[in-house]
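Scroll down for the structure; my scribbles are underneath it.
Missing here is one protein chain; the remaining ones are kept as they sit in the complex.
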Amino acid sequence: MKSLPELEFGCLESTLVSNANLLSIKSLSVSFGGLKALSNVNLELNENEVVGLIGPNGAGKTTFFNALSGLTEVESGTLSINGKSHKWPKPHQLIDLGISRTLQGVGLFPELSVLENVMIGDNKSSKSGLISGALGLSLKDEKKLRQRALTALERVYASGIADQRADSLPYPVTKRVAIARALVSEPKVLLLDEPAGGLGAQDIEWMNSLIHNLATQCSVILVEHHMDVVMSVCDRLYVLNFGEVISSGDVEKVRRDPAVVEAYLGVNN
Amino acid sequence: MTLIVEGLTIDHGAIRAINNVSFKVPQGQLAAIIGANGAGKTTLLRTLSGLKDATSGSASWNGVSILGKRAEDLARSGIMHVSDGKSVIAELSVKDNLALTGLWQKDKKAVTEATNEVIELFPILGQRLSQSAGSLSGGERQMLAIGRALIARPKLLLLDEPSLGLAPLIVEQIFQTIKSFVKKMDLTVVLVEQNAMGALKIADEGIVLNLGSVVAVDSAEKLLNDPAVRSAYLGF
Amino acid sequence: MSKQVSTKKRTLLFVAFGWVLLLLGDRVGDLELYQGSFVATYALAITSIILLTGYSGQLSLGQSALMAVGAYAGALTIFNAGLHPIIGLFMAALVAGVFGLILGLIAARLSGPYLAGTTLALAISLPTLANQFPILGAEEGIVFDVGLPPARFGEDFSQYKWFFWISALASLIMVWFIANLLSTKYGRTFRALRDNPIAAELSGINVGRLKVTAFAISSGVAGLSGGLLVMLISGVSPSAFPLSLSFALLGGAVVTGLYNLKGVILGGLVLVAIPEIADSLVSRIGGSEGFITTLPGFLVSALLILAVVFTPNGPGHLIKRHHKK
Amino acid sequence: MIRQFALPTWGSKMTEFITAILTSLSSGAIYALMALAIVLVWRSTRVINFAQAGQAVLTTYIGYTVIQRTGSYWLALVVAVISGAIIGAVIDRFFMRPIFKRVKSGPIVMIAPVVATLGLLGIIQAIIGFIWGLTNQSIEAPVSTGGYKVMGKVIAFSSYNLLVLVAVAIAMLLLTILFQRTNIGLALRASAYSPEIARLSGIKVDAVRTLGWAIAGASGGLAGMLYIPGYFLYPNAMDLLLVFGFVAAVIGGLESLFGAVAGAMILGFAINFSTTYISQKLFFPTAFIVLVLVLLIKPSGLFAAKKSRGA
Partner (left out) sequence: AQAATPGVTASEIKLGISSPLTGSAGLSYGKVPGAMKAYFSYINANGGVYGRKINLISRDDKYLPTLAATQTTNLVLKDNVFALVGALGTATHSKAYKAAALAKNNVPDLFINTGFSGFTDKTKYPTTFMVLPTYAMEAKVIAKAIKDNFPGQATFLVAQDDEFGSDGVAGFKTAGHTFSAAPILYPQGSMTAARAEAALTALGATPGKPVVVLFGTTDVTATILKAAEKLALTTKFTWYAGSVGADANTLLALGVKPTTIDGVITASFMPDAKDMTDPYVQQFADINAKYNKGITFDNYVLAAMNSAMLTVQALRAAGKDLTRAGVISAIENKGANFASAGLVPLGYSPTSRIGYNGYWVAQLNAKGEAKPYGGKLVIYSTDSGAGAVSVSTFVRPTMPKNGIPTNS
């Protein structure tokens, strides 16, 4: 496993605490103009844990991901990883923290091949500079990266389509490729935004088991509206409503929480 | 007023997405089209709404052929298509998005009424009226897209995965809404869904597509209880 | 994106192509050599557009200004500093690259029409500055002289052949660099940020920095082609870099197909040949004076439009599509 | 020997300043004429229309011919505006629509319209040269071009300047109302941003886009008929104006008509003040400098639409 380059970031203020959470977010708030999209959200994630983040539409789930990944400005709140506190990253620094994410849309690069799409996910490992690139000397790095990308594709059972253009893929496959792209950098934390959205029953099942598998190697924060998936893969849940955590804890407890039933699940679920 | 599709075949270049498909949806009925990803559901709807050309076959609504007509003309004649993928215009405000289907309607009072109904249905839209649609959450966009179609008071509503990305409670609510609209407005609906269970529950009739061909047409109730369909599309 | 050509294969291909050009150079006349030099130069300029627009998705209407920067840098190096022409051409690329870097830093946040507007404004304002600095030689400009061909090439080795060797070689080497660059990590990342900047950013790509990088490299390439261009007209002056040059190159890039380098020669060829053909066509048809003077412009423009309408993705795409069927 | 004159200082600083303001206003108004036309096409089809310079000149030639025949400027203005609309519509129908049928995604979407409209510009200019010949013509202004007399001094502002200024303001207001307050405006915007969704909503996108081109063509016709009397008429007469109009439109954020006029005024003031107070040589560089300064502060111009969220 690749060592994380996290030491580059914010080491100075780090306070080492043993047994700390892998990821810990404290009192995160985000506003858009007058709209409070997140207020004082706390979230913790342990190693090899799958945490579900659920809530009604517009509750702030994607905003939470956006804040964590630097796409949205954070109003207040702290972020620490393995007990060390970090600045909120810029989007392109997210990977350096050992975190990678998928987008609520699929967000593949349509005109790139599947393999290239996945290779982009760990672009940083290829150290080739401009000059070596221009002289065609960066082939070794490229080869290694290609190998890693193929491995990541294998993990989502998509290595057979490596050379196809991303925009020629059936929808369920694009979802797999997106996950492979997030995996290739071997993150510690994976943020999945509605991975089962738009999938059919069989693919959902498949996604289920994939997420289960992933949890053996990293931790996952999952945003999802498919309750079957959420209930079967998550260890713990956080429920957002109007930007606030209205309930959290293990799956069964949350599921029976009347506040959650009323705001989100409805009586039929 | 019946939607009649006969021997319809549609290609994407070399790929045959819909192969010799026939079905009927009588007025006031809700037909659910289910099928795995890539079965051709979206392609079928895009052809019915005039966005895509068919290769062969026929389709008519109210006795008039709808193939080869322009999307905007079909829309004005009461065929509303809510395409998949949160079809809102990100750069326009929520209010303007809702106004699009009212632009060409003569009866402005009815438009206002319909708009108010939609806002009642999706209150969150009411709170976001002046915000740009691009700043909405995924689910909010879906609501906006459906709301916009409803304002046109359609006669035939083509819905492509309306439940996509919506919270369970809202899904429930939207399905119920659609059903109530069918009754209230004598609306005919073709509902394409991955959420086969939810769709079949409210549908009168179910059409199962597989790799571009119809594999089963039956009343929704029967399909729900058909073990083959259950195992293939409902996941249990 | 079919199978990629390996670097070794590409190198061989370039060497072989260079060899063919060398042989060809001995078999054609001075005029063809001179036109061939323009083809090479324009092909290089089009390369800079393909890199910038086709790959990194940024639209510049000011490539002519960047070429001018390279041209002046080269001319000053050779004429004023008295250095070797090779250093002059090198400086043309380097100085334009640095200029592009600075401009890129300013324009990094701009996209689409905003970048287009900024570069357009640059294209009209930069050349007029040349008149303000006596060292730049005003309208008559500075001589850009690569000197006579070395004596050992013999008496028959004309100035035009020398031009052709220099421009073809410089262009080949530069395009080879760029092709290498684009075939691996950089090409991939450029296209990624073009297709979906947010997803690229989340994959750890510093989109802002990469856009600037693309701008700088593209400027460098444009600068070199600017240097070559003024070599061919043996001197640099502001009016050699009108806005219409930028526009013509965009047209060439469209004809070439924006997405790969394979057709750049074709783009260069079209820029040189079409006006030529239009001219001779018109003189053959004859007609009234007004007709003869206005028709070439009409024909060139009409061809441009036809190219956009019928092969907006370049003839390469057409051919590929036919293969598939 | 020639005696040396120091320019008199009495009040001349003040005169200089007032003149700079007046000339800024009149050149700003001229840039605004073109900026409006550019923004109109951009708003209704997302195309930077470089052919606008040719369209406007062509309609002005048509106006010129009308003046030759009838002697009436006002009739010519009407004819020019109408023919501008027709030419705009024809261009959309027969050139832009086929192009957009074929060009759908990728960077080519940015470039193809640029190249196509440039090609059109070439064609239009060739046609003008062929019909009217490659010589200069002039159109007499419909109102006095003599500067107003203020306190016994003639100032650099005439009824003609006032006419242009007022026409720009009225055009901006009417068009803004059309875009922001009417259904046509909403249809135009929707068709520009997302043709498919507009179609599905029952909007006749093709017709609406053609209408957008027609409106822009008409305002281009207006621009030509207002600009040329203060200048000359020849096939390339509005080329440079196109560049400045585009720069002004970008400064204004490309979306808003008010922004276009504001951008044009900013450009007019910047150019006239820098050339008056620093050096005439700054004429062209000022356009670049102002644009860069504005975009450094606001990368999408002064009055741009809000950006949509990323993820």
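By letter and in written order, the chains are A, B, C and D; residue numbering begins at 1 in each of them.
The rule is short, and it goes like this: a contact is a pair of C-beta atoms (placed from the backbone, for glycine too) under 8 Å apart; a residue touches a chain by one contact, two chains touch by 3 or more.
Note that the structure is a prediction, hence the values are computed from the model and not measured.
> Can you pull out the displayed chains that the omitted chain is in contact with?
Its contacts among the visible chains are C, D.
> Which of D:P98, D:G230 or D:P299 touches the chain that is not shown?
D:G230
> Which residue, C:G141, C:G220 or C:P312, contacts the hidden chain when the whole complex is considered?
In the full complex, the listed residue that touches the missing chain is C:G141.
> Among D:G63, D:G88, D:P107 or D:G129, which one is in touch with the chain left out?
Going through D:G63, D:G88, D:P107 or D:G129 one by one, D:G129 is the residue touching the chain not shown.
> List every residue of chain D that touches the chain not included in the displayed model.
2-5, 7-8, 12, 15-16, 19-20, 22-24, 26-27, 129, 134-140, 145-147, 154-156, 158, 229-232, 234, 236, 240, 268, 272, 275-276, 280-281, 283-284
> Go through chain C and note every residue touching the omitted chain.
Interface residues of chain C facing the absent chain: 29-31, 34-35, 38, 128, 131, 138-141, 143, 159, 229, 232-235, 237-240, 242, 244-245, 276, 279, 289, 293-294, 296-297.
As a convention for this text, only the chains that are shown with their structure count from here on.
> Hey, how far is the Cα centre of chain A from the one of chain C, in Å?
42
> How big is the gap, in whole Å, between where the Cα atoms of chain A centre and where those of chain B centre?
Result: the chain centres lie 31 Å from each other.
> Return the distance between the CA-based centres of chain B and chain C, expressed in whole Å.
50
> Hey, what residues on chain D touch two or more of the other chains?
106, 309-311
> Please set out, as single numbers or ranges, the residues of chain C touching at least two other chains.
Chain C, residues with two or more chain partners: 198, 202, 259.
> Along chain B, where are the residues that touch chain D in the complex?
49-51, 70-72, 75-76, 80-83, 87-92, 96, 99-101, 103-104, 132-135, 148, 152
> Show which residues of chain B lie in contact with chain A when the two form their complex.
Against chain A, chain B makes touches at 35-38, 84-85, 124, 135-140, 142-143, 161, 164-172, 194, 196, 232-235.
> Under the stated contact criterion, what part of chain D meets chain C in this complex?
Going by the criterion above, the answer is residues 42, 48, 50, 95, 98-99, 102-103, 106-108, 110-112, 114-116, 118-123, 125-127, 129-130, 133-134, 240, 243, 246-247, 249-250, 254, 281, 283-288, 291-292, 295-296, 299-301, 310-311.
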